[in-house]
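One protein chain is absent from this view; the other protein chains keep their places.
Entry: chain A
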Amino acid sequence: MSPTPAYITGMRPQDILLPVAAGLCCKPGGFHIDPVRPVERAVITHGHSDHARPGHGAVLATHETLDMMRLRYGENFAGSTQAIRYGEELRLGDVTVTFHPAGHVLGSAQIAVSCGGTCIVASGDYKDAHDPTCTPFELVPCDVFITEATFGLPVFRHGDAAGEVDKLLASVKLFPERAHLVGAYSLGKAQRLIALLREVGYDAPIYLHGAMEKITNYYVGRGVPLGELRAVKGVKKADLAGTITLAPPSATSDIWTRRFPDPVTAFASGWMRVRARARQRGVELPLVISDHADWDGLTKTIKATGAGEVWVTHGQEDALVHWCTAQGLRARPLDLVGYGDEDGDAALASSEAAEA
């Protein structure tokens, strides 16, 4: 798939993909990528609720993404569905579509759209860091690279997640009479954290908030080994001393926490890199573990794609566009709205209410 210069066909990139109110629209292919409103044909990068929404006519996504949507929205979340494998080529209208691993969560994909020799990669959310729970990020050479900018500032460097896991375990050791309550997004982050804990040899049971169970069981069912997991509901308070429980972030500061003995509140997120953000949430043990590329990851990836043009979306667009321009790349912010609220706080609130 060697890119052909666009001038040969006369097709401009914006003729292939264009930001509209519903999301990124591919006119020649007759579909939208990660639409935020119901559309006739949706092509979806991954299962987070800000990217995968219900109510579309037809949905094309990886098998795992479709399963996650089914888990969250029920059997009838779309008119029809079609699963696609990484690397599989599919003709849609006048364009060719291929999916490539994004390394973000299980089943997450970058979507390469080619038309008349021009290749645009819509990478969705991605990371290039180690994650035992999903297929590693794959670099896709392209003419136009559409990148997220969630952590698009040079202050965001996430370092080695294993170091953060050590920090958590050191705290468990130091406070054996307390429970450790770790806020983590329930799709992706939670399972990755469990897998990272298992990698360093932590083999005690890990407890789960009710809202985590379904999706975590799904990971296990897809062959991701996560060791012994237990529902925290119904466990006696005293028995939770010295244990680790994973919960949706919003649950870690509410009534639900009273079932734990003197809990240490941790939060696993790239945002924890900035102290004010951690304080604002009342976190006592910030763990800098991100499922998005950090600044170094974003800039390295952009360079490595060989793209001459970069479209920047959701996050710190200004800084990343500035960096691209300084590198001699054409760059512009894509004014897409509706992304960035990973796990859907509304969904969390209702699960919290049910738990409380």
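Quick notes on this structure:
Everything that follows uses one rule, which is that contacts are C-beta pairs under 8 Å (C-beta built on N, C-alpha and C of every residue); 3 or more make two chains touch, one makes a residue touch a chain; residues count from 1.
Assume contacts and distances are computed from a predicted model.
When the listed names "DNA ligase (ATP)", "ABC transporter ATP-binding protein", "Phosphate transport system permease protein PstA" or "SoxAX cytochrome complex subunit A" are checked against UniProt, the chain not shown comes out as "DNA ligase (ATP)".
Summary of contacts with the chain left out: across A:34, A:64 or A:131, the touching residue is A:131. Checked against the full complex, the candidates A:119, A:153 or A:215 give a single residue touching the omitted chain, namely A:153.
Considering the whole complex, the residue from A:150, A:265, A:290 or A:313 that touches the absent chain is A:265. The missing chain lies against chain A, touching residues 101, 103, 128-131, 136-139, 153-157, 159-162, 167, 171, 174-175, 253-258, 262, 265, 273-276, 278-279, 282-286, 296, 300, 304, 316, 318-319, 322-323, 326.
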